[in-house]
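Contents: one structure, followed by commentary.
Left out: one protein chain. Kept in place: all the others.
Chain lettering (A, B and C) follows the sequence in which the chains are written, and residue indices restart at 1 in each chain.
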Amino acid sequence: MSDLSNLIGIWVSALLTVMVLSYLLGDNPLYRLAEHLFVGTAVGYAVLVAYYSLLRPRLILPLLQAPLENWTLVVPLLLALLLLARLNHSWRGAGMAPLAFLLGVGIALAIGGALFGSILPQVEGTMLSVNPADGGWGVAVGNLMLVIGTVSALAYFYFTGQGDTTWGRLRGGFLKAWRGLGKWFIMVTFGAIFASTVMSRLSLLIGRLQFLITEIPKTLR
Amino acid sequence: MDGILELLGNSGITATQALMFILLLLVLPLLALFASQLRAGKRISIRPIRAFERLGTLIGQSAETGQPVHMSLGVGGIVDPSTAESLAGLALMEHVATEATACGAPLTVTVSDPTLLPLAQDTSRRVWETHPYQYQVQEPEARMIAPDATAYAAGVMDILLGERVAANIMVGRFGPEYLLMGETGVKSRVPQIVGAADPQVLPFVHATADDMLLGEEMFAVGAYLRPRPVHIASLRVQDWLRVFLILIIVLGVLLRSL
Amino acid sequence: MIYCPNCGTANRDGSSFCNQCGQRLGGGSKATCPFCGAENPIENIFCDACGAKLAPLVTPGVEEKEKPTLKGLSLPTKPAGDEEGVPDSEAAVPQEPSAPEGEEEIPDWLARLRASLGEASEPAEEPPATEEFAAEVPGEGTELPEEELPDWLRELRAQPAPEEAGEEQVAPAVEEFAAAVPDEGAELPEEELPDWLRELRAQPAPEEEAPAVEEFAAEVPEQESPAEPEAEEVAPPVATPALAEQPEAEAPTAGIPALSEGEQPAAEVEPLAAWLQEEGPVILELSEEEMAEGGKEAPPVALGPDVPAWLETLASGAAVLPEELGPVLPTPGKPTPEEVGLERAAIPSWLEVLRPGRKREEGEEAPAEEPVETEGMLEGVRGALRLVPNIDPGPDQFVRAVSAAATVTPAHAETLTQVLARSTASSVRPRTVPVPRRERGLPWLAFLLLLAAVLIPLVAPGLVPGGALVPSARSAGDFAAQVQSLPPGAKVLISFDYDPSVSTELDWPVREVINDLKAKGATLLVMSTTPTGPGLAARMGLADTATLLGYLPGQEMGLQRLATSFSGAFLVDYQGRSVDEAALGVRSLGDMALIITAASSQDTVRWWVEQVGSQLNTPICAIVSGAIEPSVRPYYSSGQLTGLVSGWVGGLAYRQAISPDASLDAQGKAAVEAQSLGHLAIVVLIVLGNLAYWGKRLFGGRS
Partner (left out) sequence: MKVKFGRSLAIAITIGTGLLVLANFFVRNEFLRRVQQTLLDWAMILAAVALLLGAVNVVATHLRKIRGRRPGWAYSLFLLAALGTVVLLGFLDPRGVASPAVSWVFLYVHVPLQATIFALTAFFIASAAYRAFRVRSVDSFIMLVAGIIVLLGQVPLGQAIWDRIAAAKDWILAYPSTGGARGIILGVALGTILTGLRVLLGIDRPHVK
């Protein structure tokens, strides 16, 4: 039974793989079908995960099994009900509270993440020695490129300008030069990231093709 | 100095935390200052960003041809670190929805994360409700495709391939799945305006979008499209913080090198 | 370029404030708070800054309009901008009877108008100004402050202007209006504002209007006469001769282009004509589109397919009994040509607004400061769609009608205007012509080339130079050393932080590592920060040999909690059973000998390093997708990651480090060669792309 279901499974997945790859011949019903199946299973699977690894163990079971110990869960339960009330159009406004709560959490995570996940490590990581005595000329030049790249790319995004005063013009000219340099570094980044992504994506394709070339003959044996 | 640090340490605050807190606090007075300066009539010019200027054109084309505009808010939600990107998408969506309903261009908004969906729905409803002839215009449709990023991309590809879209506007959080959507848009010859922040995605945005909102430019939606003094002041603060960071970096490099 | 609505100075695109006068630029969908001056989104009921009620700015109540006189108004909003060019006669305008009483009640536009007039006009005590106006109008007409008129009005003016058959006609008309208006127009309740006016706001007009439009449209051709002389005859009885005429002037190609044919020597005409001839049809199309959007209007018949819908309504409305328009429009009557001749006294005030502008005095400067559109379909048009009035309104009706219009339209007219103004030439081509967007980029060629490059080595390996030489990677060697140094029974946490998208790339190296770990006799705990990760882990046959902890929700925060306390982080395992930490012998992540994350996003690696690595001494290794290797490598360089395997090639290097003697199997070799050739194919495509581009650029070629 297990063997049979595996066999069927491999054939099904091979069929689906071919259906998706048929997209290369142009948009066609086979591809569209596969794609809709995919979206369907993705949503279904997400619902299951949401229920089985979040709602059931973290909300429903605790409230059912030990409601007194977990009384604080009444708050999310209430918020959840308010959120569900959105299904009724006249109750839509009720969903504002849970959304406000989620947004508050999300904003805090975003700000915290930006400060401690981006700014702190990236600024620290850029404070490098450009002194050849520390690590040789190669490293020093590299570090210098990195620092200049970071600073100029950051300057590239400068939004606001001053009026038409002498100082403003001077500053504008200086900024323009920096921004141009920043653009170059950004282009290097683009080229490098583009190219390094090729590697990974090609291996995905090679993997799928190898699956077709090797797995299917195996099942035929 | 050491005394202060010790005091902070005793109350559970490290030096870096204090530093970051100061950076954060720096924003408030600057924001208030610039906003009041602007209200008092101070002039600040902002550099032009083509994507914002092109937006109206695309919506106009949509109104002209009757083909829908598709707007994607990305795969981020509002309870994770990508919240700000999602909000930027939402702000742009409000503008696009307002223009689209005003000139009768059909608009479809898609999201991937279920927490972003209610906000998108409310935004479209709000825009529609403030429309004086709401019953004669179509409410922009906001819908979720799938919570999974790749499935979302597949769904967007389906829209771009199947619905003869007049324009594809995508602003929000995007990951490696972006290329699926962006390249499909190119293939179906849909004009695209894309805003993304992840450096891993930007090269592909650069390759596929007609106009892009590069990195932090997407957060400037408010200042460019619905300018209020506080939004422009916010850009100004951003620039000041930028200078601040650059100074810190340069200082740090000098200290390390010497 | 953005033109300042106040002084007309050209400002850089994106400017928020005028360089010349400081006027706020870029959109009027704002309500200025009467108390603190803050700009609020138009939908606000209360001011964002001070909490004042803004609602009346947006939708003035009915009472306002019924108050015949205007009491003292002080203008709390912005200081006067550029006062030049505001004729004296305007000083009277604010006393206009329909203006509201209380400060909060002042509509936004009025407030600004006031401001621009300066403090001089504190007109509280003055009697209702209507008489004064009546006297003034015939002679001079009043030129209103330009910034006050909504765009749509401006548009109206800009279009009919070239049409005027002869300006002499206008003056008498004005005279008569002037006499009639004060009595008649003042009473007109706002509700009677004809629908078509509202319609200018860019949404489809209300349903009931449709029949009327149809009928009027049908009327027009009868009165129509192709040449000027006739127009002259028609003009006197008709309120707005120019408008009535418009439909007649059908050119062979389009309605509007003909309008500009050499009749009007006014300053604006030249650019306008050019524009109209070129781009005229486009507007029409857009308008039609808008009309059609509602799906309820009758198609604009009889006036030629290209006349914009609103113009049509306008024209037909004007041509037929104007006085009846208000009442008639909702319930369409059957106006007869005789009615056209009715006395002008009956003309509704709103129509007055549409009266063509007065003749310019000799030597008086044409409004040069009016912005010329420099882009979009209105290119070259002076002041076509700007917020500058170009209509010479009837005295008090001006404010009334504008106020009425302002109440209905503010945000939407503005929005539409912006949309229109920004449309570029490409948006104005007829629908039938496909808009050329971009070249296709030969996806076929690209796909085929790549497929061939990848398939050839898979089917026939051994052809590619460089062969299966695997670049040795120190990071993979470190990884292997970590695995090999594990004591038997050591606890290892493996986190499946990727999803099926990249499973093809990561499955293989992950499986290699797991096999080695099993061979070392390590105790495996498997978790995941992605919802689909546990499924991928279960696929690897780990269900029997390892503890599947399942999905850890919360991403970065989930990991932070996991680092601080292992207990409670996983309530249930993959199978839905509750996790028994005691039986596992794990109290914290510190009990692990090694943590391995298999990730497809650099963020995930960052979370592990920052949230877990910074709190524990447990070594962390990563297996990552090749795409994110550059952004993850710094963590390896800094020692935060003790080992790094990236993608397939990294996996191969890892394998070589574990067992240096074993050679690659055929499948691995083929894969590496396919990788090589695939990269070469991409390089070839890049070169081809450049050849195509430069070929076209240097030698022309097909477009």
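Please note the rule applied: a residue touches a chain if its C-beta (ideal position, glycine included) is under 8 Å from a C-beta of that chain, and two chains touch if they have at least 3 such contacts.
This structure is a prediction, so every number in the text was calculated from the model and none was measured.
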Chains shown that the absent chain touches, full complex: A, B, C
Candidates C:509, C:534, C:613 or C:668 - the one touching the absent chain: C:534
Residue touching the undisplayed chain, where the options are C:464, C:546, C:609 or C:658: C:464
Touch residues of chain C, complete complex, unshown partner: 46, 48, 441-443, 445-447, 449-451, 454, 464-471, 499-504, 532, 534-536, 538-539, 553-554, 557, 561, 564, 574-576, 626, 630-631, 633-634, 649, 672, 675-683, 685-686, 688-690, 693-694
For chain B, the residues touching the chain missing from this view: 11-14, 17-18, 20-21, 24, 27-28, 31, 77, 79, 83-85, 87-88, 90-91, 94, 114-115, 117-119, 122-123, 126, 143-148, 150-151, 153-154, 158, 162-163, 176-177, 179-180, 182-184, 186-187, 197, 199, 202-204, 206-208, 214-216, 218-220, 222, 230-231, 234-235, 237-238, 241-242, 245
Touching residues on chain A - with respect to the absent chain: 5, 8-10, 12-14, 16-17, 20-21, 23-24, 32-55, 58-59, 72, 75-76, 79-80, 83-84, 86-87, 93, 96-116, 118-119, 122-123, 125-126, 142-143, 145-157, 182-199, 201-202, 204-205, 207-208, 211
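By definition in this document, only the chains that are shown with their structure count from here on.
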B-C or A-C - the one linked by more C-beta pairs in contact: B-C
Most widely separated chain from chain A, with each centre as the mean of CA atoms: C
Euclidean distance of C-alpha centroids - chain A vs chain B, Å: 15
Geometric centre distance via CA averages, chain C-chain B, whole Å: 12
Junction residues of chain C, two or more chains touched: 19, 501, 532, 556, 627-628
Set of chain A residues in contact with two or more other chains: 45-46, 109, 113, 116-117, 163, 193, 197
Residues of chain A that touch chain C when the two form their complex: 24, 45-46, 49, 52-54, 56-58, 109, 113, 116-117, 121, 125, 163-164, 192-193, 196-211, 213-214
Residues on chain A engaged by chain B in the complex (per definition of touch): 27, 32, 35-36, 38-39, 42-43, 45-46, 83, 86, 92, 95, 99, 102-103, 105-107, 109-111, 113-117, 119-120, 123-124, 126-131, 134, 147, 150-151, 154-155, 157-163, 186, 189-191, 193-194, 197
Of all residues in chain C, those that touch chain B in their complex: 11-19, 22, 24, 26-27, 29-30, 37-43, 48, 78-79, 198, 201-204, 206-207, 285-286, 289-290, 292-294, 296, 376, 408, 411-412, 415-416, 418-424, 426-427, 431, 435, 437-438, 440-441, 443, 499-501, 532, 555-556, 600-603, 627-628, 631
